[in-house]
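Here the complex is missing a single protein chain, while all its other protein chains stay put.
Let's look at chain A:
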């Protein structure tokens, strides 16, 4: 397969700073981040000053920047907590955006080598995806693999990849009930594959280690769905799950691919699953109501861009889920606000 050349100036690495001291995080990532431009967005709720070591090409955005850019027009959009990274997506001008949570460091593969998630995400995003037929040898475009016997030839050119979902060693992205039930369960299994999640299959998209083609799907990642007692632990949020379902529907509709698998990051232990479970459980149950909605959602032929799709999904959410819970009404409203904001900020 032809080699993938990453043009460094096509990439932004967007980090949402939920913790103020990013020294050890940035040092750990230095070998892989130092060639790229970074956008660090400080959680507006964070009081302490950010500590970031030197030697990086980066922009830091804080609450005052957010207020200045967003103004009072987008009242329903909150950028606190994990949502702060969406501000980074808004102000980025690059084709590829990669985000990693600030409690993750580089992982090692099964040969003991440190994994560069930036390169792997770029490879995932810049090689075709194959959503219409499953290849049993996984990614057919990687070295040493190909399409297997029986794979239709007309489907071998694939489609563009919009989203690349990476994985996590050590503290996996389990929900609070699962981790509380199995406190010693750590992910130690390195699965050396990336694959395209088939069209019309839904998946839980985790924001912990993610990358996307901003030109294709940028506006589809929206900070729309917040839980009432959402906190600074992934166990207490579902914002990425909501966003991920929207993005998958949009990718399926626009005939783009979503890949899942490598790269892995190493996720450090933080927080307590049982405490999170006590704090926020009702909200997590809300997600059960949305699954049939997303699985059956079909967008109209007139929605030809990611923006069109977001607007259409927002309307469908309001109409079909609005009566189930007011959270969905505000999610729909936020998506519409986000589209206006996106057009205003990025339209320039």
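Following the convention adopted for this analysis, a contact is a pair of C-beta atoms (placed from the backbone, for glycine too) under 8 Å apart; a residue touches a chain by one contact, two chains touch by 3 or more; residues count from 1.
Quick note on the criterion: contacts and distances are computed from a predicted model.
Missing from the rendering is one chain, named in UniProt as "UDP-arabinopyranose mutase" (options: "UDP-arabinopyranose mutase", "Serine/threonine-protein phosphatase with EF-hands", "Alpha-1,3-glucosyltransferase" or "Proteasome subunit beta").
Among A:173, A:308 or A:337, only A:173 touches the chain that is left out of the view. Considering the whole complex, the residue from A:235, A:328 or A:342 that touches the absent chain is A:235.
The residue touching the chain not shown here, chosen from A:110, A:157 or A:302, is A:110.
The hidden chain makes contact, of the residues A:48, A:269, A:288 or A:301, with A:288. Taking the whole complex into account, chain A touches the unshown chain at residues 110, 133-138, 144-155, 165, 167, 172-175, 178, 182, 185, 187-193, 197-206, 234-235, 238, 240-241, 244, 260, 285, 287-288, 291.
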